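I am attaching a structure below and will ask some questions about it afterwards.
Yeah, one chain of the complex is gone here, protein chain that is, but the others are all in their spots.
For chain A:
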Amino acid sequence: MSRLDAKKPSLCKSEPLTSERVRTTLSVLKRIVTSCYGPSGRLKQLHNGSGGYVCTTSQSSALLSHLSVTHPILKILTASVQNHVSSFSDCGLFTAILCCNLIENVQRLGLTPTSVIRLNTHLLSLCISYLKSETCGCRIPVDFSSTQILLCLVRSILTSKPACTLTRAETEHISALILRAFLLTIPENAEGHIILGKCLIVPLKGQRVIDSTVLPGILIEMSEVQLMRLLPIKKSAALKVALFCTTLSGDISDTGEGTVVLSYGVSLENAVLDQLLNLGRQLVSDHVDLVLCQKVIHPSLKQFLNMHRVIAIDRIGVTLMEPLTKMTGTQPIGSLGSISPNSYGSVKDVCTAKFGSKHFVHLIPNEATICSLLLCNRNDAAWDELKLTCQAALHVLQLTLKEPWALLGGGCTETHLAAYIRHKTHNNPESILKDDECTQTELQLIAEAFCSALESVVGSLEHDGGEILTDMKYGHLWSVQADSPCLVNWPDLLSQCGCGLYNSREELSWSFLRSTHHPFVPQTCLSHEAVGSVSNLTLDCLTAKLSGLQVAVETANLILDLSYVIEDTN
């Protein structure tokens, strides 16, 4: 009989949100995420006290995955933000801040959770339907025939991650590279269903960012000594490739469940080696030029292949197998015996390349959607951040391809949306309430909490003590530097709005974001001329932002609905 310890009883707490401890932990988390937000966000250094890896970041994905939270409510919050980031790669901090703000603002009101949740859901659907509607004033179509808007989108992502430590010129260079890499993954003659290729990011730390580059095909890293042994092949036609997924090391593969008894003098190793050499002979007679193996190739077989002017590269690793299969069009071979001729593939050319201190074999495809982004940055921490950023940017471009719209960034969408919601709830509350049991007062209170939560998100874009204003025509965001003189003409101080679409030459009236002002109708329907004339816009991914908004409100609703927390202490 097994000995089992009796389970300890769980801790059960009622009304968790009213406890002081939860409030403080929530506000600590909020301070961490708000201080990271935006291009001028502060960096966080995460490290273990006993040494090891140090992470310097301002990105939600890196920040939250390194942060260990213990309180179950925080776990719910961080988990939902992390899940959002892993599916959309962008707007993680936005989601986290909005969620914290919503919880804080609503808590202060002291309304019943039922009406809070119901109204929050109504306001959310109001936002979503507005952002998806034709009349939306903060959404622009993405034109794939020119690079302008796509570049703006990538640039906005790069500039919002200050821990990449990029200069202006470097930002331009990397944005162009990312866009090129993305375009390389799109198949040239696609009909109907498009299957995007893959961009492999190859690390090259300690180099200048400007040295980063994009190459079509795959780079396989190799030591210099190995590289010297590879014979240069001169061949005009495409090279024939065999890709093995099984080991060619001469191990005796599984012998079944029974026992194998060997007579004296019988060497299985020799038998297998014979088999391998036979395989080599078949490869040579099939005129294979390049043998790639996921695992290890036996040195004798390698030598045999080299003798017959066949390049053999082993230990490719499982991660490269799928791109290699796709690029060369091979069937990964799992047999040591007869190989069917249609399982060979081809590459256009193989050459060696040296970048920085690293040596690579470069497989150049005939036509394929696989490319390698050789990414350089000065140090490990900055490289890691840059890599995450590049992945995020590539993902955002993919999402934009599916839904070709972008939202105005720099906080303009949020202020515009807040103005729209205020106006809607003020002028037409019946349409929102419909048959619900909530009162108009409740709606006004919740709408105010919701809008101010949105506005405090953009409020946290400003970290240097500056002021944030909003104009009364478009509902965009304008920021003023901290030490600007008072009582001057606003247009002189403000040059352009957060997203860069409007400038202060227009006759506009401004008011402080945090001050109370009368609800106004923000101008809907963006004119095409206005968008076309501006070259440097700050843009956000529509899909990611929409989901971030939904996840933030849903998570806040979930947390506000909690009546008990039962903690298992075992």
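Throughout what follows, a contact is a pair of C-beta atoms (placed from the backbone, for glycine too) under 8 Å apart; a residue touches a chain by one contact, two chains touch by 3 or more; residues count from 1.
The rule we apply is simple: contacts and distances are computed from a predicted model.
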- Given the options "Transmembrane channel-like protein", "microsomal epoxide hydrolase", "BBSome complex assembly protein BBS10" or "Lipoyl amidotransferase LIPT1, mitochondrial", say which is the protein name UniProt records for the missing chain. "BBSome complex assembly protein BBS10"
- Of A:Asn48, A:Ser87 or A:Ser300, the residue that touches the missing chain is A:Ser87
- Where the complex has a chain not shown, which of A:Ser50, A:Asn189 or A:Ser267 is the residue touching it? A:Ser267
- Touching the left-out chain: which of A:Asn189, A:Ser223 or A:Ser338? A:Ser338
- Query: Touching the left-out chain: which of A:Lys30, A:Lys44 or A:Arg118?
  - Reply: A:Arg118
- Message: Tell me which stretches of chain A touch the chain missing from the display.
- Response: 6-10, 12, 14, 16, 72-73, 75-76, 79-80, 83-88, 112-114, 117-118, 120-121, 245-246, 253-263, 266-268, 270-271, 274-275, 331-338, 340, 342-343, 547, 550-551, 554-555, 557-558, 561-570
